[in-house]
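Single-structure report; data block below.
The other protein chains are all here in position, but one chain of the complex has been omitted.
Showing chain A:
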Amino acid sequence: MELANTLSQDGESRGGVLAHLERLETQVSRSRKKMEEPQSAQAEESALGTRIHELRRLRDKLRAEVKQHQASVKASTTNVESDQTSEITEQESLKRKRENVKAILQAYRFTGISGKLTSRGACVCISTAFEGNLLGSYFVDLVMRKPLQIHHHSIPVFIPLEEISAKYLQTNVQHFLFTLCEYLNAYSGRKYQADRLQSDFEAFLAGPLQRNSLCNLLSFTYKAEPEGQSFPFCARLLYKDLTTTLPTDVTVTYQGTDALSTTQEEQRAAHENLFFTKPLHQVFTSFARKGDKLDMSLVS
């Protein structure tokens, strides 16, 4: 360009001024731009800013909605659940209560006399025990009528039920039941002792145990030491009182022909006393223990 060429004579000054001006112009435009930029940027910024705000607001709104929705769903489900669980727990608790009561009623057996109401009256159960061992149970089905009647029962035929009911059934049912309970418990106890003697102490018996239905007469020949030198004694136990488990009469005799020595006589009397005071099987347990003691003395 000429200008540029003409400038070149002045050299720098002409080229310089125009160029300078040009430079200034560009500077200004640049700075104007720059000035504009922040403005637009600012505008943009503010626009963005507002957009951000909006979006945030929207986000918060949606968040809130979601939360609310979740909460409501939760609430509704927990409502349903709590209804159900409260129903279930109510049912369960009733069921548990019922089973509890039923178990208590069943456990009443352990008191000895328990019962259940029937359509006719009541069915009474007498549970017998001896020395902490639960033995047989016997039933009396009563008909609540005037006069009070026994519909059917499981009392053994040799227990004097008719006698007892003739005395007490109409006048005092409680006494009737207690008396029956006494007789049955005593019978069960005597039977238990006789059974134990037969099964656990067979080695001590020289012959079979003689007994009867009520187990109120027991007769047997025994040795205090099954393999030892002791003499066989004959024992005869009578239980005249049907309400007791210990004998009322005891006779221990020696079957041999020679007279007894003093020690043997002492032993015989001691045995008699034992049979009077201790249950039968316990007497034989003490015989067995004495035998053990003797063995120990031999060893030492």
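Keep in mind that, in the parts below, a residue touches a chain if its C-beta (ideal position, glycine included) is under 8 Å from a C-beta of that chain, and two chains touch if they have at least 3 such contacts; residues count from 1.
Simple rule for what comes next: contacts and distances are computed from a predicted model.
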Task: Candidate names "Centromere protein N isoform X3", "Origin recognition complex subunit 5", "SNX4 protein" or "Translation initiation factor eIF2B subunit delta"; UniProt protein name, chain not shown - done: "Centromere protein N isoform X3"
Task: Listed residues A:Lys74, A:His175 or A:Lys240, member touching the removed chain - done: A:Lys240
Open item on the list: Which candidate, A:Leu148, A:Leu214, A:Cys234 or A:Ala288, sits in contact with the chain we can't see?
Closed with: A:Leu214
- [ ] Pick out the residues on chain A that sit against the missing chain.
- [x] 102, 105-106, 108, 114, 116, 118, 123, 125, 139, 141, 152-154, 157-158, 210-214, 216-217, 219, 238, 240-242
